[in-house]
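What follows is a single structure, and I will ask about it in a moment.
Of the protein chains in this complex, all but one are displayed in their positions.
Chain IDs A, B and C follow the sequence of writing; residue 1 opens each chain.
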Amino acid sequence: MQKVCLVIGAGAGIGGSVGKKFAQEGYHAALCRRSDQQGLDNMVADIEAAGGSASGYLLNTVKEGAIEKLVAEIEENVGPIETVLFNLGAQIGNRSLADTELKIFELGWQIATFGLFRLAKAVFPLMEQRGGGTLLVTSATSAVRGNAGQHSHAAAMGGRRMLCQSLNAEYASRGIHVAHILVDGAVDAPDTLGKLLGPALFEQLREERGRDNDGLMLPEKMAETYYHIAQQHRSVWTHELDLRSFSDLAWWNHAP
Amino acid sequence: MQKVCLVIGAGAGIGGSVGKKFAQEGYHAALCRRSDQQGLDNMVADIEAAGGSASGYLLNTVKEGAIEKLVAEIEENVGPIETVLFNLGAQIGNRSLADTELKIFELGWQIATFGLFRLAKAVFPLMEQRGGGTLLVTSATSAVRGNAGQHSHAAAMGGRRMLCQSLNAEYASRGIHVAHILVDGAVDAPDTLGKLLGPALFEQLREERGRDNDGLMLPEKMAETYYHIAQQHRSVWTHELDLRSFSDLAWWNHAP
Amino acid sequence: MQKVCLVIGAGAGIGGSVGKKFAQEGYHAALCRRSDQQGLDNMVADIEAAGGSASGYLLNTVKEGAIEKLVAEIEENVGPIETVLFNLGAQIGNRSLADTELKIFELGWQIATFGLFRLAKAVFPLMEQRGGGTLLVTSATSAVRGNAGQHSHAAAMGGRRMLCQSLNAEYASRGIHVAHILVDGAVDAPDTLGKLLGPALFEQLREERGRDNDGLMLPEKMAETYYHIAQQHRSVWTHELDLRSFSDLAWWNHAP
Partner (left out) sequence: MQKVCLVIGAGAGIGGSVGKKFAQEGYHAALCRRSDQQGLDNMVADIEAAGGSASGYLLNTVKEGAIEKLVAEIEENVGPIETVLFNLGAQIGNRSLADTELKIFELGWQIATFGLFRLAKAVFPLMEQRGGGTLLVTSATSAVRGNAGQHSHAAAMGGRRMLCQSLNAEYASRGIHVAHILVDGAVDAPDTLGKLLGPALFEQLREERGRDNDGLMLPEKMAETYYHIAQQHRSVWTHELDLRSFSDLAWWNHAP
């Protein structure tokens, strides 16, 4: 069976681009997203049209047992998961403390922290049996600095970063490469930034900062670094790296 | 009514010592802990015997509405909460990923991250109305580095640290001082370290490292720094500081 | 002989205020600054008028042997240096890479990094013989983040922070407390900020942000925390803490 790259959070941005890149390099891309069957089908069709192998799954990660079941299903029916990208964020825009309901705060944790924990529990034993594997985690600036209005997001991402370090400390020597990829800037992603801003504002931003002057991070370019990290020789693994556009200041140099 | 220092997590260690210190300085110490009514009564009695004012509450923080109800009750019946110490940890010893059940991971978050979020939501609006207040948060090394066996603890504490930064960013200018106090070492605390080790080992450790050579952190000495931080003039607030014994290496210099 | 608090960099800001505070608490304050004999004499006179003990020294720290000679002289003629505050910065305002001459870059290092190294070499052996001592180091945001125009300053302060960690790792267990105090904001200091801005702008800033609304950090209030740190019990030492006004955002939340 073909080795699998499982993408949790495969929208038309980082997730989809990473899936496509791995498919180009010979992996089966197993793409999961919460909704939009049509978008999912299109991504699978695009990969297949280019000669690659892919499959799509609608997945509500917060549902009890859903991640665990999907991992089992893919391992049984598709192939061994060699690389998994955890690409779920928990950004809900800026919400004051007063406006952040308990349920919202909990949901952020369920998606961004607990989801990764459950994924690791499901897939690491399988990877370990096979001698290794790779877990790529898309992260955000909120994992390293809190901010006004970011109570839910920062708590979820900060916890996740410490979880990644814990997973790495326990599993690196057993052959599992955990990489925490700090995406520090706006990504040219219709399914996340695009939906957050709405089509008109998103196109305006793209024109102002994107396309010609590369002010938005291009997901197909990010995918090349994700792929490189997953291919690093085990004597030289990267656990953490940042990514931002040349025209952007680093998070420690600009206001949020 | 007397100004109140509310201590969430008032065992015979940091929490109890901070309560005692604030009581000596003229605050009413409202002491909360999950169990041990007798221990709680003794702490209150000790403070009162020394001429201070205190009250004790058994509090299961993970119970829905419990923190919120307690805050309301104290504000109504005891006095305005000027300082609150959130002193709950989520250390469960070293547990491998395999041995960390989903429920345990969730509980760590509920106690150490969600509990602080709920507390802030309950008490910050009241503090803000009065022009200010102080939130002291006892933190641990796991808030800044993950480690093997620390999946639950590190995720909970790392999330909490980012939450503290978020609360600080939103509320400092409104007069609420949030301090994240990184306790980087073993505390001479019978109720936490003592119970973790058992009485025999704890006494042995105390003899080897504590008492005479100050190798264990003395909670009554820590309380002096907690109190100092809470009294800092608003033009010079500390948001984060570390504390460790002179004989201990900093976390970045020693293996966990 | 009276125990001495030596202040390297004793202008009318942090340095002078710390000297005054320690003098109030019974130390002899040995105040050093590079120039302004009159200002120095006034500070000594003020301390003595308040019943304290002080002496003043003009000191060019970059001169070969100057720090070493001063330490020896104070130890012989005044008393044992129990606490030393290294309060020299190397801020030269924003200078582009092109405008930062080699000499300027070197001078920044000589003052802010090499000066501290020489001081530690001179005073630590004496402190160690006596069983301990305290080194307080005033630091700045540039020690934890570089920035455009800050090539010289950031390199000097970043090196200094790592030096402080190294000194702490080697000397804490021998009784010497090294504290790195991250001053993250504008200080109401006529001799530094005042000279940088000029009298008119400085008064304007003071009126806008300072005095009534505590938007500038008040050095006499900072001195209280400096003193507290120097008095911490050896079982609970702080190595690093930050200080900023309540109305200011933390460095990780605002643009430089």
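The working rule: contacts are C-beta pairs under 8 Å (C-beta built on N, C-alpha and C of every residue); 3 or more make two chains touch, one makes a residue touch a chain.
This one's a predicted model, so the numbers in the text were calculated from it and none came from an experiment.
Colleague: Can you say which of C:S17, C:N147 or C:S247 touches the chain missing from this structure?
Modeller: C:N147
Colleague: Out of C:T113, C:T138, C:T225 or C:T238, which residue would touch the omitted chain in the full complex?
Modeller: C:T113
Colleague: Looking at the full complex, which residue from C:A10, C:L167 or C:A230 touches the chain that isn't shown here?
Modeller: Here the residue in touch with the unshown chain is C:L167.
Colleague: Can you list where chain B touches the absent chain?
Modeller: 144-145, 147-148, 249, 251-256
Colleague: Please output the residues of chain A touching the missing chain, sorted low to high.
Modeller: 165, 168-169, 172-173, 175, 177, 188, 214-218, 221-222, 224-225, 228, 232-250, 252-253
Colleague: Can you list where chain C touches the absent chain?
Modeller: Its contact residues with the unshown chain are 96-98, 100, 102, 105-106, 109, 113-114, 117-118, 120-121, 124-125, 142-143, 145-151, 154-171.
Convention: only the chains that are shown with their structure count from here on.
Colleague: So, what's the distance in Å between the C-alpha centres of chain C and chain B?
Modeller: So the centroids are 31 Å from each other.
Colleague: Specify, in ascending order, the residues of chain B that touch 2 or more different other chains.
Modeller: Residue numbers touching two or more other chains: 165, 168-169.
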